[in-house]
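Here it is: the structure, laid out below.
Rest of the complex left out; these chains stay put.
Each chain carries a letter (A, B and C) given by its place in the written order, and its residues are counted from 1.
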Amino acid sequence: MTFLARVHVTLKASVFDPQGATVARALGTLGFDEVQDVRVGKYLEVRLSASDAAAARERVSAMCETLLANTVIERYEFTLAEEHH
Amino acid sequence: MKFAVIVFPGSNCDEDAVRAIQQVLDEPAELVWHQSGSVDGYDAVIIPGGFAYGDYLRAGAIARFAPVMSAVRAHAQAGRPVLGICNGFQVLTEVALLPGALLANNHLQFRCDIVKLRVETTRTPFTADYQMGQEIRLPIAHAQGSYYADDATLQDLREHDQIVFRYVGENPNGSLDNIAGIVNRQRNVMGMMPHPERAVHPRLGSSDGAAIFTSLLHAWKEAVYA
Amino acid sequence: MLELSREPSPAEIQERRIYRDFGLSDDEYARISARLGRLPNYVETGVFSVLWSEHCSYKSSKKHLRTFPTTSPQVIQGPGENAGIVDIGDGWGVVFKMESHNHPSAIEPFQGAATGVGGIIRDIFTMGARPIALLDSLRFGPLEKPRNRYLFGQVVAGIASYGNCVGIPTVGGEVVFDEAYTHNPLVNAMCVGLIRHDRIARGRASGMGNPVLVVGAKTGRDGIHGATFASVEDPHSRERSAVQVGDPFMEKLLLEACLELIESGAVVGLQDMGAAGLTSSSAEMASRAGSGIDIDVALVPRRETGMTPYEVMLSESQERMLVVVQRGKEAQAQAIFAKWGLDAVEVGQVTDNGLLRILEQGQIVGELPIAALVDEAPVYDRPAERPAYLDDAALMSADALPPSTDLAADLLALLARPTIASKHSVYRQYDSMVRAATVVRPGADAAVVALPDFSRGIAMTTDGNGRYVYLNPRLGGMHAVAEAARNLICVGARPLAVTDCLNYGNPEKPGIFYQFVESIAGISDACRVLGTPVVSGNVSFYNETNGQDIFPTPIIGMVGVVDDLKHLTTPDLKAAGNYLVLLGAEEATTLGGSEYAAMRSGKALGPTPPIDPEQEARVQAACLKLVQAGFVRAAHDVSDGGLAVALAEMCIAGGKGAAIAVETEARAETVLFGEGASRILLEVADGNDALLDRIVEKHGVDYRVLGPVTDDDQLRIKLLYYQQQQETVLSLSVTALKEQWEGALQWAMR
């Protein structure tokens, strides 16, 4: 079976996000005064084969832990969907 | 001939550009702050290299909205020369004074080297002092220099002789059609990833960049004295 | 470890020995209480703990650091300020310092390295100097291990991302790979700045009533672990929580704003808020001025809510400066910061009571004598004991390596060792040319950045060989200084002064402390003889994991002056018909400590080659004279990999061949791959023999002619053994050598 994992990697809440702060400021000067806060992260779409959803979930977790995120400063979360062709 | 070199927060090749112009041409060049509303009185505008606003989000994305950019747009629309170098090229595509976009280098690394380029057209006020097809050496230093445009745009660029520089030999960033620099249809706005301002003295490893500045001066003189 | 829902009272801190969780010993805590005549409260204990920490107080190293030579007629500012300054004439000074970011880089290599670069840049512009160059000295474990590849790749990318964005060229450095660094990579960054003498700013909080501003990023809980503190057994974990995301854009704004402010004359003093943030910057600035300082933590702009005085005082949020301006010139300062889009907030004033007073909305929450915090920090005389391995005969047996079966294959293999291979794939990720003044780019023995008028240049290098130091700490220290100076000489520069970054294992182990003390003695000796005082530096201890310590690795950063840019010399061979000359001390050459012995044996084999600093000084003086005489076309020092590697590098860089003949009695491995101090290869234009002889003789130095530079693609090395009537010949195509040397590092990263 083929699954599509949509992975979000963001800085932990306690870690300062300079990119987000700069974008927020820029939006402010562009007249988007209603913006309170911006955080910038990574978004990955990983297409993988797995025997079932549980197996896919386990493998994507492992990918996040080993490569996709550095849990010293980042957190991750993902959703899984089976793909039909 | 008077040059304006635009300074955004995060520009870092602004003073290099000023020095290069003064050294090569002995003409006045001044820094113009991004908050300035005007570039009146300047004959040419240079948008220098660097990391305007840290290049956060996308290179050139935030700089595009600086107050000075409306003035630069007007200056370009009046047919006066605008040269975007490296980050300046990225800004010019973001404001759509030049077509296409600059993507992350295909190897994903920042790349600094002195590379070989071919001058593909001398029919611009920036390159008239080169020989057609001349091979020159200029420094590059960028992380997002991979020129991209859709097929129609690319076709257009070719048909209208708008590709000014191509990389020769190894393509350092994966740009389409080895493009290193382009000019707009009116031929007064040029963007290039390589840094001519860093190649104006033999001690710097190349002086091949000087002809860009001399070309601009000659074109200006011709226009003024014509 | 302790989890608390509220701050403990002074009595609780004492009774439950909570101060230990801050890293203070019983004895230190007792001294503090006695000095204050009362028990310190929570925030006060925190302030003492950071200022009396190894990192801020140098309590283990101070006694020995004082033995460095630190003066010369050129030294304007020695150790003690944010960076050292050396006069180079015409009203110019060179400002430089090196610093480590080893521990953060081990756990978040990209941001750890990036923020390390950020910190050292701030130390330079704080002095009022325009940063003009960066260098990076790196150590990793072998690239066979994926983790080491990851660390190496990310550290380099992190350095690139920060330095490139700020617009300071990264022009030099080194990368060495050895098992000793597998768990403890080293990331040392050096920054060099240029200053006009009349623009020097210092980190001083003087002038009663002058306002104290916090400028730059907002303060968050960075580097603070809530109520949980690092244990004394694991000094790393303090820094572990300190990994942050660097903001090079903010740094660039700070840099420009601070330089503009200093130029305006409104500033009294300023300092980067590095380790221990507001605490160390305020206490140190007041200490230098002999003043006091009041800080109201409630006024400090914050990124997070509910922060306590303790958290505000100890936060290590990056890209912040503490600035004291003249009362009455606040508006001028504010206008400058506003122009650069920076927040600058007055958080307190300079006083004359000699106290650091911490207030919260006007209420005093901590009150400590500056002298007790800074000057009276403990100084330890840690025991040093010669470690047993230094007397292990099996470890000192490199010269007894069995004969090689294929010397040509050995040369190719050496060139492909990641430590020796070309670092082009590293430094091409660094913008080495921004500011348009880099006249010798990375790849030569040292880098050179031209002064604004292009008349003269500033040369710089970093060097250090941990294996040498491990095998003989004192000699290893001398070698580091000698090689750095030699590298400067090779590009045509006159060495001026040194900054150091001293990386060691756990100083509480007497054997490790012996390495530290001995190598400092070696560095001092060499600096004295070579006339290059130490003007700044940094110590990084506890580079230890699971009881395994790194090689003791003092890195020397050295700066020199090229008095006339026409003397610039690079290692690439220029033209066939010129000939190669080997200048210097051949008798000291040995396989001990060599990269070759490490390659053959898989371990560090000694003994470290001997070095005579006096002879080194003569060789260097002769070399500089030769370079300035105008007939030297290329120069390259003989270091890692020995003569054969140095020759190969010159051929590869110049795209030329060479036909070398060496008359010798030594074993081929030693002649080709042996290492030792005081040797320099020169490419000399034909027809200058008389002058060459005269200069060399005058300096009391030996040389030998090796043979001509050729136009073919061959490096030929012939060893002539007259007594045995034998010869050994090595012949390799330069193309093949180049392929190995240029490709190796990238292949290793695949």
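Just so it is clear, a contact is a pair of C-beta atoms (placed from the backbone, for glycine too) under 8 Å apart; a residue touches a chain by one contact, two chains touch by 3 or more.
Every value quoted in this text rests on a predicted model; they were computed, and no experiment measured them.
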{"item": "Chain-type multiplicity across the complete file", "value": "A x2, B x1, C x1"}
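Please note the rule applied: only the chains that are shown with their structure count from here on.
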{"item": "Which of B-C and A-B has more C-beta contact pairs", "value": "B-C"}
{"item": "Chain B and chain C: spacing of chain centres that average the CA atoms, whole Å", "value": "36"}
{"item": "Chain A, residues touching no fewer than two other chains", "value": "18, 22"}
{"item": "Residues of chain B touching at least two other chains", "value": "53-54, 56"}
{"item": "Interfacial residue positions of chain C with respect to chain A in the complex", "value": "107-108, 111, 217-218, 220-222, 240, 243-247, 249-250, 303-304, 317-318, 341"}
{"item": "Contact set on chain B toward chain C in their complex", "value": "9-10, 12-13, 15-16, 19-20, 49-51, 53-56, 109-113, 139, 141, 143, 195, 197-198, 200-201, 203-205"}
{"item": "Chain A partner contacts - residues on chain B that touch it in the complex", "value": "53-54, 56-57, 62, 65"}
